[in-house]
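In this view, the complex is presented without one of its protein chains, the others remaining in place.
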Amino acid sequence: MSEEKAKLKMISDIDAEAHIRRAIEAILMVAIDPVPPSIFAQLFEVQVDEIERICNSMVDHYTEAELGFSLIRIAGGYRFQSNPEQAQWVERFILEGQSRRLTAAAMETLAIVAYKQPISRAQVSAIRGVDVEGVMRNLQQRGLIDEVSRDTGPGNAVLYGTTQEFLERMGIDSVAGLPPLGEFVPGPEVVEALERSLRVVADEVTIPATEEG
Amino acid sequence: MSEEKAKLKMISDIDAEAHIRRAIEAILMVAIDPVPPSIFAQLFEVQVDEIERICNSMVDHYTEAELGFSLIRIAGGYRFQSNPEQAQWVERFILEGQSRRLTAAAMETLAIVAYKQPISRAQVSAIRGVDVEGVMRNLQQRGLIDEVSRDTGPGNAVLYGTTQEFLERMGIDSVAGLPPLGEFVPGPEVVEALERSLRVVADEVTIPATEEG
Partner (left out) sequence: MAVTVTTPVYEGPFDLLLDLILREEVELYEVSLLTIVDAYLEELENMKEYDLELATEFLLIAAILVELKARRLLPSGNKIDPDDEFGIWEERDLLLAKLVECKTFKEAASQLRELSQQASLSWPRRAGLEEAFLSLTPDLLEGVTKEDLREACLRAIAPRPSISVNTEHIAPIKATVVEAVRELIEEMPRTGSVSFKELTKGLTDRIEIVVRFLAILELYKQGVLEIDQIDSFGEINVSWCSDTEIADMDLLDIYEG
């Protein structure tokens, strides 16, 4: 009887562990930086050493599986990364397979950081209207932007700025050497659209004719 | 003898395939966007359909393994992503949410562009029955649609289409993966009801007094 109970408990433990493993796999797959076990411990409400035990067994498991990537412990956390044996392919992919030009999104993000530095990622997101995490990460990896300070406000957000390398590439001494933004003069289509948005509250019926008719 | 040779060749084929699989896994680990099979084909000097066969079997393999992540075909390429069942955990880990929800108007405009692309803004306006300039601009800023070509007719209107980002956001490989538009055409009873509502009353010219005058 008690043996059966113990067995049941074990099964449910295994079950719980399998759940945690899958959640850890999911998080590690999308995490940008190595994830410290303490974060998992907090998330799953489990002891840190229990997390470490699970993660270490996962490390072994991925090593044995002989995939093109592995799970490793690095910089106080865990992360998936490509296997050193595959380095030549990764290198060739970087040199041949990736686009050599900045995408429009990356260009806008870089420009915002350049002109508005120091600036937090959230602020850049707010300006661009989209999440910029991946793009900022890319720019940082390319050495064009970097963390420069922390916001003194609540949350102490990381603030980003452009790097020395960026200045050199642009051929300028400092960001003051960037062409001035000048006063923003919105194009006629923007004016028109803004105007339209005001019409709702306008009492008067004096509305200019629009092309759309 | 020849049988042995064939066997050897098979082994080396399997071996070569295993190598390719591992290299693909390593590359997908560092890639930021879905990697199209043509890039792998170029890198490994293997036919594209061979790459697709290998990748598709990898997709199946990862699905069966029931991990916290999976390999999928999306937006014309392959990528690793977290599994939907782990969404609650990933969401709690990544505090910065996904990009904001689209409004109903934006979604309808997006649907028109997706199904009718390439399409001009005026054509979208005609279908929506409202001016879509602001909405289209918003969709473009979010990277969901973009200018793809110009109309050859008079005026050379800019034609819009959906982007890679759109495919990724929809979780599909190409626009061919969208459910056919025919599925959404209202049934005959709805059309009939619409028609009835528009019927020009021939005999009774009853104009009831209404409060609005």
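Per-chain residue numbering starts at 1, and chain names A and B are given in the order in which the chains are listed.
Everything that follows uses one rule, which is that a residue touches a chain if its C-beta (ideal position, glycine included) is under 8 Å from a C-beta of that chain, and two chains touch if they have at least 3 such contacts.
Nothing here was measured: the structure is a model prediction, and the numbers come from that model.
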Checklist outcome for this item: Out of B:Leu43, B:Leu67 or B:Ile112, only one touches the absent chain, namely B:Ile112
Checklist outcome for this item: Where A:Ala23, A:Leu71 or A:Val90 are the choices, the one touching the absent chain is A:Val90
Checklist outcome for this item: Touching the unshown chain, chain B contributes residues 28-32, 34, 69, 72, 79-84, 87, 90, 94, 98, 102-108, 110-112, 114-115, 125, 127-131, 133-135, 137-138, 141, 168-172, 178-179, 181, 183-186, 190-191, 193-203, 205, 207-208, 210-212
Item to check | Residues from chain A at the interface with the omitted partner, ascending | outcome: 29-32, 79-82, 87, 90-91, 94-95, 98, 100-102, 104, 106-112, 114-115, 127-129, 133-134, 137-138, 141-144, 166, 169-172, 177-179, 181, 184, 186, 189-190, 193-194, 196-200, 204-207, 209-210, 212-213
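One rule holds in what follows: only the chains that are shown with their structure count from here on.
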Next on the checklist: Suppose each chain is reduced to the average of its Cα coordinates; what separation in Å results between chain A and chain B?
Outcome noted: 22
Checklist outcome for this item: So, in the complex, the side of chain A touching chain B is made of residues 21-27, 29-31, 35, 39, 43, 66-69, 80-83, 85-87, 89-90, 92-94, 96-97, 105, 121-122, 125, 128-131, 133-134, 138, 189, 193, 196-197, 210, 212
